[in-house]
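The other protein chains are all here in position, but one chain of the complex has been omitted.
Right, chain A next:
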Amino acid sequence: MAGSTLASPIASPQVRAAQRKHVSPWREAWRRFRRHRLAVASVVILGLMVLLVVIGPLVWQVPINEIDFSAKLQGPSWQHPLGTDDLGQDLLARMLYGGRISLAVGLAAMLVAIVVGVVVGAVAGISRGSVDAALMWLTDLFLSLPQLPLLLLIIYLFRDQLKDVAGPEIGMFILIVIVIGGFRWMPVARLVRAQFFSLREKEFVEAARALGASTPRLVIRHILPNALGPVIVAGTIDVAAAIIAESTLSFLGLGFPPDIPTWGRILFDAKDNIDFAPHWVLAPGVAIFLAVLTINFIGDGLRDALDPRKVM
């Protein structure tokens, strides 16, 4: 009897009628994302910023480090649309070029932090006992480490090797991304672990196990997608933090070399001259502010769009 047939085959006209109405989950997510007006506006603004820093330096071909003391600390003009800094360097050119590095560092460091955090948190969250304890011990260790001296040490130790291998700019980029990402994964790991602790007791996980799902499948297919909402939000905050962390490193002389501009670097250079050249501080400030804000809104929209329970 167990092999008995499943009633009649499905009538094909019905199938086609039903499939026309069906929208794929991604289209559905896109539809929900579009309803989030701030997020859509943010995508446009961030997209413009990315476009600007990518093709901007090709169009605005003023050198980023041409020193001209006769034109130092000038306000915006046709020749220098964003003014000049204390060395008479064109700020627009430096902003465009620096944006590439800042945005790339922000996004890449966020990815490192998220990937490491999710892996550590997921492994800790699904395994009980000693593995969980060891990973959380590691997380707490990283949280309690004095970060700045350690950053100093790491960069001091590995800067030259990486420069030799990958060139001064790429090498520094990799180092900074790893260092910033490597010190920002702990909150993500704790978040993911906490999510896992509550999700793994949920009936649907038990039901999936009862229907023959293996532990990796449970983690990847059933628990992780349910834990991603807060991770996305944490990730967008991390982008902002990474951009600012990079500027801190630059300020300490540990980031990119001084002749390579980044938004954080420009901002720090500008702050000493804020009294007599306010335009200087404005450009990087607005850029960082916009990048951080739009990424946060996008994260907000993404979280809503990826949650099917949200009926919009």
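FYI, a contact is a pair of C-beta atoms (placed from the backbone, for glycine too) under 8 Å apart; a residue touches a chain by one contact, two chains touch by 3 or more; residues count from 1.
Convention: contacts and distances are computed from a predicted model.
Between the names "ABC transporter ATP-binding protein", "Lactate utilization protein B", "Lauroyl acyltransferase" or "Cytochrome c oxidase subunit 1", the one given in UniProt for the chain missing from this structure view is "ABC transporter ATP-binding protein". Within the complete assembly, A:P225 is the residue of A:G167, A:P225 or A:P278 that touches the hidden chain.
The omitted chain makes contact with just one of the residues A:E66, A:E169, A:E206 or A:D272: A:E206. For chain A, the residues touching the chain absent from view are 1-4, 6-7, 10, 14-15, 17-19, 21-23, 25, 202-204, 206-214, 217, 221-222, 225-226, 306-309.
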